[in-house]
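Questions regarding the structure given below will be posed in turn.
The complex is shown incomplete by one protein chain, all other protein chains being positioned as in the whole.
Chain naming follows the written order as A and B, and within any one chain the residues start at number 1.
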Amino acid sequence: MAHELIPYALFLPLLGFLINGMFGRRLKSEALIGGIGSATVGIGFLIAGWTFVEMLSLAPEERTFIVPVIDWITAGNLSVNISYQADQLSILMMLIVTGVGFLIHIYSIGYMHGDPGIGRFFAYLNLFIFAMLNLILADNFLLMFLGWEGVGLCSYLLIGFWYDRKFEKGTTGDAAKKAFIVNRIGDFGFLIAMFLIFMTFGSLSFQAVFAQASAFPAGSVVITWITIALFLGATGKSAQIPLFVWLPDAMAGPTPVSALIHAATMVTAGIYMIARCSVLFALAPTTMMIVAVVGAATAFFAATIGLVQNDIKKVLAYSTVSQLGYMFLALGVGAFTAGLFHLMTHAFFKALLFLGSGSVIHAMHEEQDIQNMGGLRKYMPITSFTFIIGTIAISGIPPLSGFFSKDEILWKTFSGGHIGLWIIGAVAAVLTAFYMTRLTILTFHGEKRWGEGKHPHESPKTMTYPLIVLAILSVIGGAVGWPAALGGNNALEHWLEPILERANNEMHLIAPGHDPMEYALMAFSVGIAVAGMFLGYTMYLKKKEMPAKLATSWPRLYRTLLNKWYVDQIYEASVVSPIQVGSEKVLWKGVDVGVIDWTVNAIARLFGFISKYARMAQTGVPETYVFVFIVGVVTIIGFLALK
Amino acid sequence: MPEQLLGDITKFLPEITLTVMFLVAICADLMFRKSPQIVAGITLTGLILSGAFVLNQSGMNESIFGNMIAVDPFAVFFKVIILMSAIFVIVFSLSSVELQTASRRLGEYYSLLGGLALGMMLMAGASNLLMMYLAIELSSVSSYILAGFTKEAPDSSEASLKYVIYGGLSSGLMLYGISIIYGLTGSLDIYEINHVLAQGSVSGSALAIAGILTLVGFGYKISAVPFHFWTPDVYEGSPITITAFLSVASKAGGFAVMIRFFKGVFIDPSATHLPEGMWASLSGFEWYHVVAAISVVTMTLGNLVALWQDNMKRLLAYSSIAHAGYMLMGVVVLSNEGLAAILVYFMVYLFMNLGAFYIVMVIANKTGSEDVEDYKGIGKRAPFLGVALTVFLISLTGLPPTAGFIGKLYLFAALLNSGWIWLAIVGALNSVISLYYYAKVLRNMYLRSEASEKKTEMIDIPRVQVATVLVLLVPVIALGLYFTPLVEMAQASVKMFGSP
Partner (left out) sequence: MLTEFGRVFIFLILGVVFVAGGLVFSWLIRPNRPYPSKLTTYECGEEPIGDTRVRFNIRFYVVALIFLIFDVEVVFLFPWATVFKGLGWFAFFEMMVFLVILFVGYAYVWRKGDLDWDRPTPKVPKYERGIGVREDHLMEEEVAL
């Protein structure tokens, strides 16, 4: 049946990686390279879709498939298999990853046209899909970790894809390293969590661990620590406070990469992981509170930075961080479905926005500063139109998808009694609407601010078609979570229920009912979104002198926001420099050279000394050999005799 | 009686195939003197055919020719290793420049390789002391000739002669040991000897001396210190293909026959186990102390002396002595876990050691040098070979994610589980030492550049050789990541020795 094909959905991108990676330079045809890259992912999407259909035909509790591939490690108590778990949660993720991934692969054929490294590019993209599918389909923590590390590696490779280009103060290589190193901190948390899980439960398989988790009381210390360590991992991969600094720099990579990895899929791995471990998280209220607070803070914080950025991709990057914050907020208040819902809609509209920005950058010959754009609407109608749809969707105007998911998060936060968090979320929503409107207007409207010599044009069809598809998804994607309050049946929530049931029971969430408050809040959400958009419209299209005036009125605030709250500088001063100084002055010159090197060298010299004499025994004279031989035999016999 | 023999012959097919192959090969050698490739082809066919028969024997557990030879999973495992390395070595030989100096006699070379493989396969199965001795001699005599095959090179003749002298001495002592055992027990069949020993009427000290003398023969075959002196000289003097073969297959045969001897003769058949899962030995002959001591000395000396070697072949020779030391640790444990670890290690060692030797050969083909100094800049001149050699050396050191790590992991795990903690520590320290000389090669390849301008051109290697390297390289990495089937196979292969 369909689910038995799932290993092929992983195997094909791997095959694509091998083909493009090994022969990419020899394959002359870009169409062939791109075709191989896209087709492998496309088939993966078909398999995912077929499995989904198969699931639909089954009763909800039968929708979990375990597809074993091989027994990987069997050592003592530890038994880890490579086997894939397809259930309601992972099939949702798989559809998103392969579906959006496929569109972005198609888009890349146009975007990377003429790049000499196109074979390498598609090889990396395919490897990424392979790793990402491992992450979401794994049925145990170790395999998930393998995918987790794999996507990190691909992210590193793709951020630094144009390794010889300048980026900000350094090269793209520096940005790639930053992403990799910051992620390592998070991975460390994941590793610790795995050790703790194996220690506590004696297994790494999801089913075994979650089955045993019920035996622990809510708030048990070990579960709390496990979940905190897991959440540390999630903050790294999903760019949350305090580990979000790598994501804006990750924009150094090609734009399709930003869309695929740093907006739609990889950065949502943390959300997926927490949803997957919802049983554990539900048992740790402390961690849940931390998750919610960190999420809300990140949502607000990143949105403020987004207000003043001038790089089109930077704005979107901070917007991504902010939206991821929303998802964590949802998870933290126990609204796992809402978080995953937002994950899905966000994948659609953020991929759309990134690809749109890529289309603009492509047309403007690598220009990324929105101060040098404007008026592009006439030159690139499709890009412009789809971009506006994305903007409306992310701002939360009904009936586009963003409204439903964001509203559900805010409603669940409010109804869960977290009024403070709700206020932060609402403010962030205004900011989101504002900066997205600003971005759209500065890019596509007003008069053109780009010099002669640039001839913007609409992108080729391989690029615009994915935009159109994503735009349609952004419009209608909200339907799967159409809330009951508006006469829908909230299909997504029912779909995910079997997976999240136990966590929901643990959280004692109030049953969804008809609450007049819900309608009020919905109206409020729409209101603030419209207000934010109107503000942006006014400031950047009608009263253009206002932004400058505001900047001069509050120079300190403006500079703080422009410099991203000085987080990079603070990290530099508080973490990087002390480590650098400490490692140079103390660890290197003191401990390393003085103690370790000395000891090691002394031991090495000792062995060298012994070795020098030991090898003299090998004289090359057979008489000596025979002599030593006989002495050896006699010694052994003597040894036995004396015993 | 003849029916019995005829029945046994069908279980002896792999060996018969090799014998027939050998005869056909030498006849072909006489007829087609100008084209040794024909003989190579015949030998290769024979080896592959024999391999097919060996695989057909898997699962069999019988004793043939009146308990002369055992056909059991243990023997099959070692036969597979021996045949695989023989096949690899013949493939290596086809592209060796060194051997071309003696191209007229190459036919003889290939047929002798087959004979050598036959001797080793008999070692793997022999379960009678006389059969063991004959098998060891058959392989030794073939090795002597092959070691001195390039007799135009003085090193080669010297190596061969030293090998003969040393081999003669150790076979003499071994025969002496065997004759004492025969005198004490009245039998050469290891099962009967075991039976006699179990009655407890045999003097322990005489038995110990006999056991040690027999051990000398095995120690020589696996080049354990202090019976190793021939190894560096022979390995350096022999053609590199033969060195590679001796370092893997000869050791495999030696270990097979040694393990069967000790297990068959000295282990209490009533299957009483020591608390740590080790087998109890008969007659108070606690020879695992002896083996432990030999193991420590072997690996330490092998590694220490390797530190100073500046010839790749000699370096790998000492490294192979050290590896014999590691594997002896498994014999010390002598639980099924320990033996399974040895089997795993051997399979891994086959790929990584042959791989390292092959690359040394390919580089020597092009540069004409085996000096570590001449490896400067190889990483840039031959990127593929550089990377492959790096993987092989890392695997020989025993670092993850290569197969070498898995081999060491299981060995050390077996040691720790049976309480030989000090031995495990010594083994781990030795791995650290070995890192130094392996890394020295890597440093020369990548971090040192060749001073003279002439030696910077790229080294091109034919595709066939790339493919051969890949065939060896892929398992080294694959077994490092996915090793469960190998481990299970090894565990199944030692099961017939009795539970735990």
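Everything below uses one rule, namely that a contact is a pair of C-beta atoms (placed from the backbone, for glycine too) under 8 Å apart; a residue touches a chain by one contact, two chains touch by 3 or more.
Just so you know, these numbers come straight off a predicted model, no measurement behind them.
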Listed by label, the shown chains touching the absent chain are B
Of B:I26, B:L122 or B:L173, the residue touching the omitted chain is B:I26
Missing-chain contact, candidates B:G183, B:P383 or B:P485, resolves to B:G183
Absent-chain interface residues of subunit B come out as 1-2, 5-6, 19, 23, 26-27, 29-30, 183
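We take it that only the chains that are shown with their structure count from here on.
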CA centroids of subunit A and subunit B: separation to the nearest Å works out as 49
As the complex stands, subunit B meets subunit A at residues 161-162, 165-166, 169-170, 173, 205, 208-209, 212-213, 215-216, 225-227, 229-230, 232-233, 286, 289-290, 293-294, 301, 304-305, 307-309, 413, 433, 436, 482-484, 487-488
Residue set of subunit A touching subunit B in the complex reads 70-75, 604, 607-608, 610-612, 614-615, 617-618, 620, 622, 624-626, 628-629, 631-633, 636-637, 639-641, 643
